[in-house]
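Removed from the display is one protein chain of the complex; every other protein chain stays in position.
Up next is chain A:
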């Protein structure tokens, strides 16, 4: 049996999960990565995607919309802005998220803000839409 590490998934409002896991697949901003026990300490930001958690008890999946993951010596914490368990995910949820991303995109486009906000919003929108296809909803 593989080594396990402590995994915490917290959203601003509450702690969603806290359990020992064998591996976690993280949708990192620069590409997916899988963290297992004794991973090098890393901090990465998240893009909207699916977080897959493999624990001795089984596999669970969460949809995360952004935030960051911290892999440390004592385990892995994912601080997600919004996290929804996949089995509670519905098309309506996703539509809502896509709509939100679209509005953000529109407003930043109109106000023409600096620091590449437009690109960010465009990417967010694309990510959200890709997510829908990925989940085949």
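Everything below uses one rule, namely that a residue touches a chain if its C-beta (ideal position, glycine included) is under 8 Å from a C-beta of that chain, and two chains touch if they have at least 3 such contacts; residues count from 1.
Keep this in mind: contacts and distances are computed from a predicted model.
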Next on the checklist: According to UniProt, what is the chain that's been left out of this complex called? Choose from "NADH-quinone oxidoreductase subunit I", "Chemotaxis protein CheW", "ABC transporter ATP-binding protein" or "ATP synthase gamma chain".
Outcome noted: "ATP synthase gamma chain"
Next on the checklist: Touching residues of chain A against the unshown chain: what are they?
Outcome noted: 8, 10-15, 28-30, 40-45, 67-68, 70, 72-73, 77, 79, 81, 113-115
